[in-house]
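Of the protein chains in this complex, all but one are displayed in their positions.
Chain naming follows the written order as A and B, and within any one chain the residues start at number 1.
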Amino acid sequence: MILETLSTILLISGAFFSLTGAIGLFKFPDFFTRVHAASVTDSIATILIISGLILRTDFDLVAIKLLFILVFLLLTSPTASHALAKSARHGGLLTLAEIRDTQNKDNG
Amino acid sequence: MAELIDLVLLGMLAITALRIIFLKDLFAVVMLFGIYSFLSALIFVNLDAVDVAFTEAAVGAGIATVLMLGTLALTGRKEKANSHTALLPLLVVIVTGAALIYGTLDMPPFGDPENPANQHVAPRYIEESPQEVGLPNMVTSVLASYRAFDTLGETAVVFAAAIGVLSLLGLPKQSQATIESGLKSHLVLRVVAKLIIPLILVFALYVQFHGDYGPGGGFQAGVIAAAAIILYALVFGLPLATQVIQPKLLKILASMGVLIYAATGVAGLFFGGNFLDYNVLASDPVAGQHIGIIVIEFGIGVTVFAAILSIFYGFASQAERANIQ
């Protein structure tokens, strides 16, 4: 019973973070803030949802498989976000603050 | 509940397809196509087709996207503005679509157990295959035993497609010099890739040999193993990858897999059964089925791995050549 309540809380908060990630992806102004929003979905939401699901198993093989999935996702998705942001930086994309700075310099 | 998920996912699929029609940036089109594939994989899970979903996620979203991106690297990412009017195609599509919609009204309702398609041979597969073949996964039983001849043909088609791509694009020459190309500046990516690639290969083996009991089998395993090497080639560069898995080896492997498959069928003939009849391979029919299925799934895995990887090598060598020029 306690486990079930705990798992429900974890699942709902995971769903909440997925939703905020999705909203951020649409609402944020530039590429880097958007990557940040998307990586929230990748990391915290997956941790919450998968740990919520583990609490709902009988702690057998399924739980171990879920644990493996969690470890894989924790290895791969931050790497993907990092590679994405780094490539954008490498390609010469500036953050909003930097764009503002260069505009101020041009004006001043 | 499952119906509701079905409605939402199919709606999202339709929206994605609509977006693909109007986008002019081909890079975005290919990315949307990846999303489209993942969405259809989700729909397959929802419709109980776990094996199919597995394949679609690995093949449709993984390999097809990489190949299309490879093509875009060579042909350019912008679609030019279309000069002729789209009125006639639109008319044709609307008329055909209306006719087809009218046709669907005669289809049996969705999910109906009385559906003719579920009455013909399916009950036999569901009821008899656990005793006859002795495997819990009915999809593997049907794929590798009841319809093994069909699957032999499919494997041969994959092999033939690989030959077709190689005759059009050619394999990369194996370079002796250890030039480090690839993503040199991405240190994190390189470290994580080195961590992940062995795990992907182990997972491919798991999928290969656990396919009798759960979702998986030769097709999925071959694609996953090829994806591991493709990841290696993307991160560390094609020259290094061709030293790990040599193009020459791939040619042999691709034909080996089909040969293993066909030889299992011929072995059945020698033991006094029919072509691809596994019952005669051992004294006990169920044990014979088990041997036969493991061997031919291995053959499928080898061919699919070699075919997909050599197709990727073909595209990558073209891209490499374009970079040099």
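Please note the rule applied: a contact is a pair of C-beta atoms (placed from the backbone, for glycine too) under 8 Å apart; a residue touches a chain by one contact, two chains touch by 3 or more.
The rule is simple: contacts and distances are computed from a predicted model.
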Among "Na+/H+ antiporter subunit C", "C-type cytochrome", "Thioesterase" or "RsbT co-antagonist protein RsbR", UniProt-listed name of the chain not shown: "Na+/H+ antiporter subunit C"
Displayed chains contacting the withheld chain: B
Selected from B:Leu171, B:Ile196, B:Val223 or B:Leu281 as touching the chain missing from the view: B:Val223
For chain B, residues in touch with the removed chain: 3, 6-7, 10-11, 13-14, 17-18, 20-21, 26, 29-30, 33, 36-37, 40, 43-44, 47-52, 55-56, 59-60, 63-64, 67-68, 70-72, 74-76, 79-80, 82-84, 86, 89-90, 92-94, 96-97, 100-101, 104-105, 107-113, 115, 117-118, 121-122, 125-126, 130, 136-139, 141-143, 147, 150-151, 154, 157-158, 161-162, 164-165, 168-169, 213-215, 217, 219, 223, 304, 307-308, 311, 314-315, 318
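Following the convention adopted for this analysis, only the chains that are shown with their structure count from here on.
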Separation of chain A from chain B, taking each centre as the mean of its C-alpha atoms, in whole Å: 29
Residues on chain B engaged by chain A in the complex (per definition of touch): 183, 185-186, 188-189, 192, 195-196, 199
Complex interface listing, chain A residues touching chain B: 72, 75-76, 79, 82-83, 86-87, 90
